[in-house]
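Complex shown without one protein chain; remaining protein chains in place.
For chain A:
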Amino acid sequence: MKRRDSLKAITLSSLGFAGLNPQIAAAESIVPPDIKPVKIPGGRQKFEAERDAKLKADKFFTPHELRTVTVLGDIIIPADAKSGSASQAGVPAFIEFMMKDQPQWQTPMRGGIRWLDNVCVKRFEKKFADCTKAQQIEIVDEIAYPAKAKPNMSQGVSFFNMMRGFVATGFFTSPIGIKDLGYVGNTPNQWEGVPADVLKQYNLSYDE
């Protein structure tokens, strides 16, 4: 048996027999000698480090789904004069991780992409990611503005709201996004109060 297959077999038999025969379960729980223990980064608990390593090794999105998320992400946050795009900031990989970290998002995400593809196939005979830019924007315009969206697009609105949130979080928590936003903290500092010019701008003072 190949090593990979023997590991699979161990997992299966553990699931099947652990409750019946503790000796077998105990024997199988011994970690094979060539599996390296997970390195625990500072500030993490062991179970967290192990969980993160497993999540990073797993895959959720299919290549098509990942491509769709990437296209949509860059429509939501494109590159502009000030900074790069969602995909340049690594947003698709962040969303991939969150799907595994918080599985309650999996159905709305996977189903939402499917909903989008279905609408596009009906209208353009192509899935969203394969549509022309103009076709993609035509659909996005119909789901990106909740107040003016047609009732038959309401599920798309919900999906787009979710995507907008994930893309914004992913982008603005990345090095590119933090620089764009202008957050300048997270460093040893002395707090001397609000700068004088800002106080003046808001007509406030520390003497009141």
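Observations on the model:
As a convention for this text, a contact is a pair of C-beta atoms (placed from the backbone, for glycine too) under 8 Å apart; a residue touches a chain by one contact, two chains touch by 3 or more; residues count from 1.
Following the convention adopted for this analysis, contacts and distances are computed from a predicted model.
For the chain that does not appear here, its UniProt entry gives the protein name "Choline dehydrogenase-like flavoprotein", which is one of "ABC transporter permease subunit", "Choline dehydrogenase-like flavoprotein", "Molybdopterin-binding protein" or "Aspartyl/glutamyl-tRNA(Asn/Gln) amidotransferase subunit B".
Touching residues on chain A toward the chain that is not drawn are 42-43, 45, 47-48, 51-52, 55-56, 75-78, 80, 94, 97-98, 101-102, 140, 144-148, 160-161, 164-175, 177-178, 180-195, 197-199, 201-202, 204, 206, 208.
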